[in-house]
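One structure coming up, written as structure tokens, with questions to follow.
The complex appears here minus one protein chain, its other protein chains still in place.
So, chain A:
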């Protein structure tokens, strides 16, 4: 349970996931990294970041990293989200991978991203309300 103050009004919400998640956030935008890190922390997870897909691949290959969840941005330099997801699945990475796309992305682009090996796809901007039910559902599955 988390309690936060809102002026004089105390608001208690059950906002944490059912399990403490270890999350990798892959995004080239520092603002999105900060935002998504904060969301993950508020829902009770811990996070690590990678600035692009290539860093994410290196983390898994060289560092032997293992995450419960990977939040994967689609458009990134060095290696984009589609290529990174394909590569991680080729490397037998079993983490839940959730793609994070722009609303402007076409249906075919989203489909190609899903087919690369995502478990799910969410549109930016990410919010607690979008991600929490999905994570709990994926944990239960």
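Just so we're on the same page, contacts are C-beta pairs under 8 Å (C-beta built on N, C-alpha and C of every residue); 3 or more make two chains touch, one makes a residue touch a chain; residues count from 1.
Assume contacts and distances are computed from a predicted model.
Its UniProt record calls the unshown chain "Histidine-containing phosphotransfer protein", which is the correct pick from "Collectrin, amino acid transport regulator", "Histidine-containing phosphotransfer protein", "Pyruvate dehydrogenase E1 component subunit alpha" or "BHLH domain-containing protein". Contact with the omitted chain, checked across A:21, A:39, A:56 or A:121, is made by A:39.
With the whole complex as reference, residues 4-5, 7, 29-32, 34-35, 38-39, 42, 75, 102-104, 124-125, 127-128 of chain A touch the missing chain.
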